[in-house]
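The complex appears here minus one protein chain, its other protein chains still in place.
For chain A:
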Amino acid sequence: MSFTITCPICGKRNLYEFRFGGEDRGPRPEETDLTPETWAQWAMMNDNVSGIQKEWWYHRDGCGAWFTVLRDTCTNREMENGTRPHDAENPASNGQGRPYPPFVDRL
């Protein structure tokens, strides 16, 4: 059970019970004066953080709740509540999150 997601209702469960719902893109843009550019940015473009990102999950095989978690995309581990994404902590990181593990030459 190394891959787990914590549902706010059911608790820590196997990740295969859940469906990934995309990274958190913030509120849906206002429909008045909505341009195709703004819509495409919100609906399709994403940040692809390598590091901690806020994302939506759906407890498909459980209670059916939608909720957000903070997960590290480099390790698949979810962060404890209150952990802030790297982007927010460190604006200088340019949204790149934390670096990859160092290269090890095994040749």
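Just so it is clear, a contact is a pair of C-beta atoms (placed from the backbone, for glycine too) under 8 Å apart; a residue touches a chain by one contact, two chains touch by 3 or more; residues count from 1.
The rule is simple: contacts and distances are computed from a predicted model.
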{"item": "Identity of the absent chain, which is to be given by its UniProt protein name, from \"Amino acid-binding protein\", \"Dihydroorotase\", \"RNA polymerase ECF-subfamily sigma factor\" or \"N-methylglutamate dehydrogenase subunit A\"", "value": "\"N-methylglutamate dehydrogenase subunit A\""}
{"item": "Contact footprint on chain A, counting only the chain that is left out", "value": "3, 15-16, 19-20, 22-23, 36-37, 39-41, 44-48, 50, 73-76, 94-96, 100, 103, 105, 107"}
